[in-house]
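Got a structure for you, written out below as structure tokens; questions coming shortly.
Omission of a single protein chain aside, the complex is shown with its protein chains in their original locations.
Order of writing sets the chain letters: A and B. Residues in each chain are counted from 1.
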Amino acid sequence: MDLGLVVPELLLTAFVFVIFTVDLLSSRKRVLGYLSAVLLVVLLVVTVLQTGTGDLSGGLYLVDTYTHFFRVFFPATTLFVVLFSIDYVAKRLRYPGEYYSLLLMATLGMVLMAGAGELITAYVSLELVNFCLYVLAAYAKFDTKSNEAGVKYIILSVAASALLLLGIGYLYGVTGSTTFREIAAALAQQGSSAGVLAGLVLIVAGLGFKVAAVPFHMWTPDVYEGAPTPVTAFISIASKAAGFVLLIRLFSLGLMPAIDSWGPLLQLLAAATMTVGNLLAIQQRNIRRLLAYSSIGQAGYLLMGAAFLSESTVNGILLHMTGYTVTGLAVFLCVTVYQNLTGAEDLEGYAGMAQRSPLLALGMTMALFSLAGLPLFAGFTTKFYLFTAVAGHGGLGLVALAVVNSLVSLYYYLRVVRQIYIAEPAATGRLEVPRILGTALVVLLVLVALAGVYPYPLAAIISVAVLPLGLPG
Amino acid sequence: MSNTYLFDYSPVFLGVLLGAGLVGSLLLLARLLAPRRREALKGATYECGILPVAGHNWMQFHVRYYLFAILFLIFEVETVFMFPWAVILQTLGNTAFIEMMLFLAILTFGLAYAWKKGVLEWER
Partner (left out) sequence: MIPIQQVLTISAGLFCLGLYVVLARRNAVLVLMGLELMLNGVALNFITFAVYRDPERFLGQIFALFVIVVAAAEVGLALAIILRLYRLRRTANVDEANTMRW
């Protein structure tokens, strides 16, 4: 076994313990946030320098360009979440040590989800992520909402895992294996049967919960509203991406021979997800609930790509996912900072944000426009890639629905922007954005604009990342 | 998507129908058949035939027991991994040994962590 291939994963594991230990031994808790950020930067540098590829333990864990892309992607996302957690945790939460170690441990789980080439590995990494998120969602110990979010999340999520496991069980019973490649070989040989179909339906349901696809989305708004804001960001951005990463890996390596069975199922799910998400977002008053429904809508677009799984659509999915991640981080950074400074939770609280903090207002506006898919921003370009790819594979009807949905989403994003710029502020006085967060926000906004105008370097990296999936066209 | 597509799913649909029917009819049956008579003794806790000690089944235990129980549960269940490991340790050799020691080290770290955080202290 060549452990040199998984240095980043091992390093990340070690860092989790470093933070736990420092927390046990030191009494200066504020250091922990900065320490986690520094450790993540170190990890990113080491990871970027890694080049080796290969399989571990006969295909249990696959180190290829796909894994490599995501072991940069997830720690980078976590880095930003850590940055805007620092003030929030210091002000509103207790026990920073566990907070940051759980964030890092969840990141480890996400990376492992990307590399898993086998169902047991995939399941254990999925649960690693889930466990950390349960605790993080209920982290505000004396806040009823946060505790409610935790209870709902854990109960529904365990039920979803049980469904997923039952599906995996049937699939294993039919194919006699748990490695993705052997499953694909067995499926290609024996064709579909009742067992395979039952397994597929259950697996789609289980993973659909993780990515908040529509019949399984009931937990999302409550958890997003109840959990501490940086955790909401982490769940809605990183954990959702991780769900898609696993879904794409499993479906392209393992279940591709049965695409005729699950393709239409995902189409249906995608249509329902984007429509329900965007329509329910319209009537939301709480900003985090609004973002929750909007992220359900985004998941619908990504699912649409997954329904027509092929090289070009996966390219589109990863591109849109990256664009969405950068944009979402910018939105949540603004929301967290603003909430931390003013305590605003509802849309009314955002009235006159532009007069109190032009930088935050600009950030929110750019990011919301990008989410809506206006030209010049990341959201437009990545959506364009994704929609063209899907249309090219016969999903024209769904793409039309998606375009209509984008227009609907523009409506409720504009409502927020109107509050920010036109409504009169309830309180006056300039808000002081911490310098490090201001810098982080500017970096994110530059990335949003860059991905909107000049996405070619990112597209080039992603086109290499999807190669190991071995998809047609 | 072929013409037989929906037909292929018929076992699944059938399963869903059967499941819903079963749950529904069971609920309905319980509603219809179960006699509902309330008696004080029926609400009493069943403790292998003797009269209950505390009187009602929501008797409170001290909440500290719970933490010990959870700790015990976790550590006990983790030993599940040691049984298969012990059976084939001889054929796997040193790597397996080191891996298990690493696993135990992580568990011990967890125990030390709980200890340091004061979970094991009775008085606080």
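By definition in this document, contacts are C-beta pairs under 8 Å (C-beta built on N, C-alpha and C of every residue); 3 or more make two chains touch, one makes a residue touch a chain.
Given the structure is predicted, the values throughout are model-derived calculations rather than measurements.
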item	value
Of A:Pro221, A:Gly373 or A:Gly452, the one touching the omitted chain in the full complex	A:Pro221
Given A:Leu11, A:Leu24, A:Ala90 or A:Ala159, the one touching the chain that is not displayed	A:Ala159
Sole residue of A:Arg30, A:Arg94, A:Lys141 or A:Arg418 that reaches the chain not shown, by the stated touch rule	A:Lys141
Those residues of subunit A which, in the complete complex, touch the missing chain	119-120, 123-124, 127, 131, 134-135, 138, 141-142, 144-145, 147-152, 154-155, 158-159, 162, 165-166, 168-170, 172-173, 176-178, 221-222, 225-226, 280, 283
Contacts of subunit B with the absent chain, listed as residue ranges	19, 22-23, 26-27, 63, 66, 70, 73-74, 77-78, 80-81, 84
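Methods note: only the chains that are shown with their structure count from here on.
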item	value
Subunit A and subunit B: spacing of chain centres that average the CA atoms, whole Å	30
Complex contacts: residues of subunit A adjacent to subunit B	1, 17, 20, 24, 192, 194, 197-198, 201, 260-261, 263-264
Subunit A-facing residues of subunit B, complex	1-2, 5, 8-9, 11-12, 15, 95, 109, 113, 116-117
